[in-house]
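Submitted below is the structure of interest, expressed as structure tokens.
Here we show just some of the chains, and they stay where they sit in the whole.
First chain written, first letter: the chains are A and B, and each begins at residue 1.
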Amino acid sequence: MSASLQPGPAIATDRRPGPELRVRVGIVGATGYVGAELVRLLARHPFVEIVGLTARSRSNEPVGGTHPHLASTGLAIDAATPDDVDALFLALPHGTAAEIVPPVAAAGTTIVDLGPDFRLRNPADYPRWYGFDHPAPELLDDAVYGLPELHRPELEALRTTPRAIVGSPGCYPTTTLLALAPLARAGLIGDLVVDAKSGVSGAGRDPKPDTMFGEVNESVKAYGVGGHRHVAEIEQELAWLGASRAVDNPGAAGVDFLPHLIPMTRGILSACHVRPTRPVDQAELDALYAEAYDDEPFVTVVAAPPATKHVTGSNHVRVHVSADPRTGRVLAIGVLDNLVKGAAGQAVQAFNLVHGLPEAAGLEQLPLAP
Amino acid sequence: MSASLQPGPAIATDRRPGPELRVRVGIVGATGYVGAELVRLLARHPFVEIVGLTARSRSNEPVGGTHPHLASTGLAIDAATPDDVDALFLALPHGTAAEIVPPVAAAGTTIVDLGPDFRLRNPADYPRWYGFDHPAPELLDDAVYGLPELHRPELEALRTTPRAIVGSPGCYPTTTLLALAPLARAGLIGDLVVDAKSGVSGAGRDPKPDTMFGEVNESVKAYGVGGHRHVAEIEQELAWLGASRAVDNPGAAGVDFLPHLIPMTRGILSACHVRPTRPVDQAELDALYAEAYDDEPFVTVVAAPPATKHVTGSNHVRVHVSADPRTGRVLAIGVLDNLVKGAAGQAVQAFNLVHGLPEAAGLEQLPLAP
């Protein structure tokens, strides 16, 4: 709450707020769970003014009609995208953002896209994993993968670039990459199995048989067997971090990633089973993770296996790492709230960096437990 | 319900029921969840008469006082173990059954122990994994690991032995072994990660902070990091089945087994990530699993990832196996109800075999869904 805002030197394309200390933002795709979470956070952001909520077929309808818990904001949802904004948050189906972003980004509006359209560097990954040809592949090199703990300098650099596009990471990749980043950077990932568990809010707000209470409660199942789309991000970033396997031979032996749907609404846990490239002990692991995360505002390394409930509603991440002398393996676990650090909160965190705001602005809420 | 009972030739120690077609049984440890589940199943078993329920400090108290859903059975729980029984089911803390079994088994009473005291062949595993020295190690060679799909002949052979002791398997090992057995027998398990998820009834009926609703609901966490006790069973049986790693070098590179507590009451899912010893395709896997399970009354091989809800309340197991061409790995998943096929139902199934009864007697119930 005591974060100070230190204005830097004024330059032409500086995205920091002016003397009024408000960045004007719009949220496109406001009727889904991620859209609602963006409203929840941005409506209380000290340096933000929400000037528009957008969704198809809406005509200036009170947000409370769709999201009763947000009624007190007094905001409305409309089909028209506001044009006088400094930044746009996009929570849209894949392929949709890529169509509308180019002119908006060219005009200088900051783009924070919470879908996959600007997460992947390689245009060939879009037809492979998402089934569409990217309509603006030339933007992919400029876009920054919005995981601040991995790409903070690139995000900060967007403050003064003519075009600023953030591809905000998926929920599974965020959880997995934060659990693994120190190992990947140290070249310790020799073999990798990622077994993840998610609450059902990750499946979105449209009613489907698989997300009905009667089907979900008192049940668990795996899904996405043979390759969930989020594998693409995980492999891209692990390679970027230096993980030997993905770098050396990404096609032949990709990450074994298996997600599960469990009977809860929010939360992701990613258990990463690593066979290290060389023997490591707990002390070395502790040192690696301390170095990586001791100064991070939202990541805490914990000695006991963390529960998702310890971070619900917050932008916090809890990471656990342990060496198992019996098996010679390393276990790395990450937990977070898929709608906050896995989506809307992370997007706000990246937005703060792009606009020269305190990184934690609007994200100070403590987790809600029990 | 129409199972026929075909009596075999009469011999001295034949455990099959006489002309009255009733086996007299007692349940020791009747106040826990597993004890209750034994009552639920055995009270409706067509060839069984429950003659006693036992628990410490109880004095002929109606079972409905402890387990309201069982009140209609009219049974009572008492501190005294009935002595005129043909078979005893034991649902006791580890180390307890081993103390009381020797004389009872010597007297000819069938023992079906649902704890770990007679599951492990190697006496040294008890101090290592359970922290006690086994008081009757000479019985371990005779005891049969009560997983009918793996040890049916040995269980049937107990019908005419003077001493019959069944070490009924743990919930995690049952799920994991049934998912992996065809691969293990074929020598295909080159590297193995088992990532399992369980409902909280597996933690028993005593109130603990970790099993309170407020802590469990809307949360997930791993536990048993570094070696859950059930690893001992899994490694023993995989080695017996012929899995190369466990056989060749069981101490140096044990199974990486990680259990999770998820917000549900019943059910276990075990996801087994296998790096095969040689390339395999789906057709070969399908053939292996069909051969193993096509004639099994309780195991079904399914093409889509199974949900635990599909087996709740029943003795059914669902197994899925798939080859992943992208990663070269094999994924094997098993799901079951931890209190039925993972405990009481499996014990009844083994008991049926030992007593020459139809294997599915008392286990005909269909799953309860939704």
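Worth pointing out:
Here, contacts are C-beta pairs under 8 Å (C-beta built on N, C-alpha and C of every residue); 3 or more make two chains touch, one makes a residue touch a chain.
Just so you know, these numbers come straight off a predicted model, no measurement behind them.
This homomeric assembly is drawn with 2 chains in place; in total, the structure file defines 4 copies of the chain.
Basically, only the chains that are shown with their structure count from here on.
For the pair subunit A and subunit B, the distance between C-alpha centroids works out to 41 Å. Subunit A makes touch with subunit B in their complex at residues 191, 193, 195, 197, 199, 214-215, 217-223, 225-227, 252-256, 258, 260, 262-267, 269, 271, 273, 275, 305-309, 312, 320, 322, 324, 326-329, 331, 333, 335, 370.
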